[in-house]
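Take a look at the structure set out below.
The complex is shown incomplete by one protein chain, all other protein chains being positioned as in the whole.
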Amino acid sequence: MPNRIIKYTEAIKEATDQIMEVDQDVIVMGLEVSYKNGADGTTAGLKEKYPYRIIETPQSENAITGMAIGAAITGLRPIVHHGRIEFALFAADQIFTQAAKWNYMFGGEHPVPIVFRINIGRQWGQGPQHTQALYSLFGNALGLKVVIPSTPYMAKGLLISAVRDKNPVVILESRWLFSLRQDVPTGLYNEPLDKAVVVKKGTDLTIVSYGDGLITAYEALKLIRDHVDVELIDLVSINPVDYETILKSVKKTGRLITVDTTNHAFSIGTDVIADIAKQKLLYLKNSPVSLSCPNVPVPTSTALTKYYYPTKIDIANAALRLMDKPTIKRKLTFEELHLLPNLIIKKF
Amino acid sequence: MPNRIIKYTEAIKEATDQIMEVDQDVIVMGLEVSYKNGADGTTAGLKEKYPYRIIETPQSENAITGMAIGAAITGLRPIVHHGRIEFALFAADQIFTQAAKWNYMFGGEHPVPIVFRINIGRQWGQGPQHTQALYSLFGNALGLKVVIPSTPYMAKGLLISAVRDKNPVVILESRWLFSLRQDVPTGLYNEPLDKAVVVKKGTDLTIVSYGDGLITAYEALKLIRDHVDVELIDLVSINPVDYETILKSVKKTGRLITVDTTNHAFSIGTDVIADIAKQKLLYLKNSPVSLSCPNVPVPTSTALTKYYYPTKIDIANAALRLMDKPTIKRKLTFEELHLLPNLIIKKF
Amino acid sequence: MKNKKILIGTTERIAAYKKMFLIRTTEEQIAAYYLKNNIMSLVHFYIGQEAVAVGICDALQKGDRVMSNHRSHGHYLAKGGDLKKMVCELLGKECGCSHGKGGSMHLIDTSVNFIGSTPILSSAVPLSCGSGFEQKYHKSGTVTVVFLGDGAFEEGGVCESLNLAALFKLPLLLVLENNLRSINTRLWERRSADYDTEKIVTGFGVRYIKADGNDYLDVTIKARELITEVRIGKPALIECMTYRHMAHSGPTFEEETREEDTAERRKEKDSVAKMRREILALGISESEIVATEDNIIKTVADAIMFAEKAPFPKKESLYTNLYA
Partner (left out) sequence: MKNKKILIGTTERIAAYKKMFLIRTTEEQIAAYYLKNNIMSLVHFYIGQEAVAVGICDALQKGDRVMSNHRSHGHYLAKGGDLKKMVCELLGKECGCSHGKGGSMHLIDTSVNFIGSTPILSSAVPLSCGSGFEQKYHKSGTVTVVFLGDGAFEEGGVCESLNLAALFKLPLLLVLENNLRSINTRLWERRSADYDTEKIVTGFGVRYIKADGNDYLDVTIKARELITEVRIGKPALIECMTYRHMAHSGPTFEEETREEDTAERRKEKDSVAKMRREILALGISESEIVATEDNIIKTVADAIMFAEKAPFPKKESLYTNLYA
């Protein structure tokens, strides 16, 4: 199949379009999904093609989400879009207490084939109430599958798998990655919802991250290519976490760095580190290192956010330090710090 | 001051009563708080004493919680009661996005002196939608202080401190502990909101837990008194976590067991273990051990819940195993497994 | 209303009484069983409200769906849910409708389109919009009914759902069982004197009608009329005024905070007794009725005995069904 370079948001739209073509029961609900640049372009143009299946909604996250779940229980395969995790919180009951528990609480055979696409994370000027991710909530919530696509390729493949799954799948889409571009297969393909991906093999140390942090780490690798042979792992799923892939890597490298793009308490990196720590007879060459954000909400001023997220320099230096090598000094530009990375990513 | 033995729920009521007596701005809101056995007895009789300050509410968790926060912002000191974390989830926006972020997002000087009393956890026949705790959400949420009282003494002292604090404080009250009794001082006293408590000193190994798990561990100690010298730590606060107290203990004992009463992913024990693992130059005698619940929601049948929570036997045996000693075999009775422990606890 | 009552024939009335009596005796026997065996598992009894569940479900066709809340035994049985599976579920047995994982608050029997109940107040309402959405999407010609209480009606999600129902023209009937109480709290503690349910409901574009929830005929006739419209995409809400006889939860009674709904008045208005009088008046003899009742009582006693002896779920069952 021929490939072509498309954006993260285009990959989502393409997956949606193609899966809607083959499955008449797939519908999309959300705010502005029927508009021209619908949901940041991820549903652009679909209303014309599927007039009764792209469903514009009132500002009622709770009932809209519940309605979608009810439709999933009774035979449809809805995709629900929430522009921010803070908006989705109004539907917390429906997502975490209803959809997630439904099959278990009725003793099985009661699938809830629904996809929650929730946009998260950093973006210029969005501030303390528009940039959270709440990974710890999603990672701990029993009954959900939760994935974080780090590239256009993953965004398409994971969405297709999610729609085909019989369970409630949450896709946490980092807005920071919306401009990434990549060669993406034109047809339908599945990416597993529960497997971490070794982005780059290496022997010196293991870096584990996800979403925007993974891309930053990917960029960091270019800076230290000649000094440290990093094994970079994209966690992909945070519920469940693919501990096996990580363990295999850390057994080989003996060194571990986790990169989080939220505060460190109860973070994804914490969960990964604890799992490694509990392993019997696993001797590391050095204590695991966690890079994360400070213990405060995300402020709005760029003068402050520039210190908030771990940068590629931070990651590079953490790796160099762990290998006892001299660190790098470089200041990032305003664009690097605050604008969506406009990168073309190679296939991992 | 003379002491007398009172129940966990009575301790909460007494704290509420006494703090209301001295501070006219303290009010209580919640469902059934004005009734005879109000909020499981934790507000019993207070309506008669404070007719305008004990406020019965409609079934509108979102608006009620928001109203309380608004009152806190403008000068009152509300205590809001939610009978179950699942009910409080309807107010997730108000708790996690509004109250928690308010002071930071306005650059300081905008305190939110509010207390959220949220009942959580195990109870006979409450099942998958009435027994969650969501610790990971509370532990990760920036801007909240979050405590878990394990005894009547702590329940009273922490509530008083919480009401006197200028910040939003969440008190997660395990329903499982409602019948515990203890000598509790009759007057007002503060327990720090951010300090772990060493419940019992010991040299062989450190057990860290909280709430219902802490009490189970406390019971376990009696079974292995003659075999293992355990240092038992009540975490008390999960936001922030008092890592210092734990570290000091683990440095001494070289062994760590954490006891969680929820599933293990992104759990409190995980957070504690990761912190220990990240310490440089800290060599443990054995890998940390985490006891927790299986990776499924809480079922309803007692035939299943009896396998769900770590028991005192499980904890005792984990400690014995870590010390290479023979384990105990004993079956717990139905009452031990499913009825609220009717214990009298000594002052830690 | 009076003259419309003739539309419900003798056979139907007898069948309705049987169902109401089934619900009543099931609840009474289970309550007695819980008391005797000191069972402290959470349970909410429906006694007193039977005319609502049966009146509504008798207005439905087989393909129509029902969703419910914490007080769901009556709704489940009225829709034709399996009795034994329900009792087994309450006793935590493997052969329960949810294999013991759900208990009293999580009943389901999709074979009769009772598609689930959840004890979180109001949560079933948005879900039922989704069911209605699916019915409309697949042009199945069926409707969805959701039962909710006066307490649940105060949750914001209900208002949001009313808007969705009207906006998307869903084949949805909301059944508001107003028993004047949310746990013990009375309406006047939760709503201003000017509160007007009809205005709120119709304000969103949903039809509203009020019924005497202690009167089977009133409920079922009004429901039948409404449902014809609901079926063609005109959602409606029927508010049934009724009384809950027992305490909010547990196998006990609670009389201290009663106002309008005193024991005396509840007895006077008791829907099951009323329905019994109705069929007596139809010429069915007392002894015939008693025989029927005895039969039902025995069926229920058998079901409880069956459930008592039925096996508990095995340990392995704990770990299954996290995902479908």
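Per-chain residue numbering starts at 1, and chain names A, B and C are given in the order in which the chains are listed.
Here is the rule we use: a contact is a pair of C-beta atoms (placed from the backbone, for glycine too) under 8 Å apart; a residue touches a chain by one contact, two chains touch by 3 or more.
Worth saying up front: this structure is predicted, and the values here are computed from it rather than measured.
K.L.:
Just list which of the chains on display the missing one touches.
P.N.:
Computed over the complete complex, the missing chain touches A, B, C.
K.L.:
Which one, C:F204, C:Y243 or C:Y323, makes contact with the chain that was left out?
P.N.:
C:F204
K.L.:
One chain isn't shown here. Among A:D25, A:E56, A:D229 or A:E336, which residue touches it?
P.N.:
Touches the omitted chain: A:E56.
K.L.:
Taking the entire complex into account, which one of C:H138, C:R191, C:K210 or C:R231 touches the absent chain?
P.N.:
The one listed residue touching the chain not shown is C:R191.
K.L.:
Suppose we count only contacts with the excluded chain; which residues of subunit B make the list?
P.N.:
27, 52, 58, 60, 62-76, 78, 93-94, 97-98, 102-112, 142-143, 145, 166-167
K.L.:
Residue by residue, what part of subunit A touches the chain that was omitted?
P.N.:
Contact residues on subunit A toward the absent chain are 31-32, 34-36, 56-63, 86-87, 90, 123-130, 294-297, 299-304, 307-308, 339.
K.L.:
Provide the residue numbers of subunit C that touch the chain removed from this figure.
P.N.:
Spelled out for subunit C, the touching residues are 154-160, 163, 166-167, 169, 190-205.
The definition used in the following text is that only the chains that are shown with their structure count from here on.
K.L.:
With centres defined from CA atoms, tell me which chain sits nearest the overall protein centre.
P.N.:
Checking distances from each chain centre to the full centroid gives B.
K.L.:
Between subunit B and subunit C, what is the separation of their C-alpha centroids in Å?
P.N.:
37
K.L.:
At least two other chains touched by the same residue of subunit A: list those residues.
P.N.:
Those would be 62, 93, 97, 104-105, 142-143.
K.L.:
Find every residue in subunit C that makes contact with two or more other chains and list them.
P.N.:
Residue numbers touching two or more other chains: 96, 98, 100-102, 106, 118, 120, 156-157, 321-322.
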